[in-house]
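Here's the structure, in structure tokens; my notes come after.
Every protein chain of the complex appears in place save one, which is left out.
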Amino acid sequence: MAETVLILIVLTNLRLLGASRLGASIRTVAVQGILLGALALLAHGAAPTWGAVAMAVIGMALKGGVFPWLLFRALRQADVQREVEPFVGPIPSLLAGIASFGIAFWLSRRLPLPGGGEGLSLLVAVALFSILAGLFLIVARKKAITQVLGFLVMENGIYAFGVGLVRESPVLVELGVLLDVFVAVFVMGIIIFHINREFEHMDTDELATLKD
Amino acid sequence: MIPFVNILLALTLAPLMLGVINRVKARFAGRDGQPLFQAYFDLARLLRKGAVYSRATSWVFRAGPIVGLAAVLVTTAIVPLGGEPAPLPFPGDLVLLAYLLGLMRFVTVLAALDTGSSFEGMGASREVTFSALAEPALLLGLAALARQSGSLSLSKMYAALDFGAWWQSGPVLALVTAALAVVLLAENARIPVDDPNTHLELTMIHEVMVLDHSGPDFALILYGAALKLWVLGALLVGLIVPVRTGHAWLDLAAALAGMFVVAVAVGVVESSMARLRLLRVPQLLVGAGALAALALVLSLR
Partner (left out) sequence: MLWTLILLPLLAGAAAFALRRGVATRTLLVATAGAHAAMTAAAWMARPAAVLFGWIALDEVGLLFLSITSVLFLAASVYAVGYLRGEHGGDTSERVFTGCLLLFLAAMTVVTLSQHAGLLWVAVEATTLASAPLIYFHRTGRSLEATWKYLLICSVGIALALLGNFFLAVAAGAKPLVFAELGGLKGPWLNAAFLLLLVGYGTKMGLAPLHTWLPDAHSESPSVVSALLSGAVLNCAFVGIVRVQPLCGAFGRDLLVGFGLVSMAIAAVFLLGQADFKRMLAYSSVEHMGILALGVGLGGAGAFGAMLHAVNHSLTKAMLFLVAGNILAFYQTKSAVAIRGVARVLPVSGALWLAGLLAITGSPPFGMFLSEFTILKAALDQNRSVVAVLYLLLLAIIFMAMTTLVLRMAQGDATRPRQRESALAILPPLALGAAALALGLYIPPALETLLRGAAKLLGGA
């Protein structure tokens, strides 16, 4: 069951790499957040504690509801074109995604787990893949909102890793990650609003006055 | 067990699939539609007619439909139906399958280019581009299945699939199914890749290549297309309806029912979607390839 959720997460990442509309991208990241909440519940095994359930629900609410709402609001206020505008087109992005998955898989082989079985190695691979995909999105997309989405995907990968592997204080870990993401997205949302108000676009490619 | 029952079933029932698809599309449109056996009547009619050959063409044009049909006839001998092994299986026949389909496509494209018309040339270039993108999806998906079953022969690969295999490695098989479904739609020139009913320059891919063929040649092309649909459908059915009760007739009957379902599904997909913009078709195909690659990587664990 956990394996299916992990593969669905991989599919959402691939969808993000190949997407060309901002609305679809934001919704895909929302779906990924919900899948991660489900993963958090499944990773605890048969009997999750109330704390774990609460954290998973809060996580799903934040990532599936609040963040997309914030980002859609930024989109509406900014009133920009709803296209993704990539540096690297959808097909090369997809191919880069497959290559990243291969690299993540290879890395997960090199990092043997202390006390895990087969399911956990796929978790490491999927987490590393999400991180690589998020980094790729940050680098290969022009619009500020897609860069925030890339950051969210990266944090999702780190969260998946934390959920699966850090046994002793998972609640603290999840809290830390969630707090990090929430504040970062909030602040970034504000900055995007300012960028749009100042420059009347959301194209970070055009933010190029400061250079040597 | 009648020997070569796979081939017999393919030869007789392939045009029926076309009829089912057209009927489903007509029903969606609120019409009654063509009779189910219309394809057979069309074939008979075309075979009775005479052929017209342009003076600009050569033997390549005449050979195209014949070689194409021959290629796809050979594939019916290596593709298993319903868990039963194909008549002539051998290790590595999945590569032969891909190349036979490629050969059929190649001679069709050559015949189209032989006419010297820019119309056909445009269709040929589009067809070749899309097939080049669809082929990795097909091969990677079949490679994933080969890894799962540990054998390189299509018959053995599909014999190893049953409901237990789905339970054990469901995600891998689901991804391969998705990839093969997209390949089916792409190779058979169905919506969302190509519209088989259109005759507008902007939207034709496969149709435009066969514009100049007439009479028996066109009958051969039509029959070959039906057989290709049957063969790829058999690959898909072997995945999604893996009934392996051990009784040959039961499995075959289940497989035939599955083929019927696949035909209906194709009709439904054609009726509910519009054709994709030409720009987006490569993205769809690369996406299918990505799914197949993902399935392969997962099956390597």
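Read from first to last, the chains carry the letters A and B; within each, the first residue is number 1.
The rule is simple: a residue touches a chain if its C-beta (ideal position, glycine included) is under 8 Å from a C-beta of that chain, and two chains touch if they have at least 3 such contacts.
Because the structure is predicted, anything quoted here is derived from the model rather than measured.
Participant: Tell me the shown chains the invisible chain touches, ordered by label.
Facilitator: A
Participant: Using the touch definition up top, pick the residue from A:36, A:84, A:98 or A:144 that touches the left-out chain.
Facilitator: Considering all chains, including the one not shown, the answer is A:144.
Participant: So that we can see where the missing chain sits, which residues of subunit A does it touch?
Facilitator: 110-114, 131, 135, 138, 144, 147, 151, 154-155, 158, 161-162, 165-168, 172-173, 176-177, 179-180, 183-184, 187-188, 191, 194-195, 198-199, 204, 207, 209-210, 212
Following the convention adopted for this analysis, only the chains that are shown with their structure count from here on.
Participant: Mind listing the subunit A positions that touch subunit B in their complex?
Facilitator: So the residues of subunit A touching subunit B come out as 3-4, 7, 10-11, 14, 18, 90-91, 94-95, 97-98, 101-102, 105, 118, 121-122.
Participant: Spell out the part of subunit B that touches subunit A in their complex, as residue ranges.
Facilitator: Subunit B reaches subunit A through residues 170-171, 175, 282-283, 286-287, 290-291, 293-294, 297-298, 300-301.
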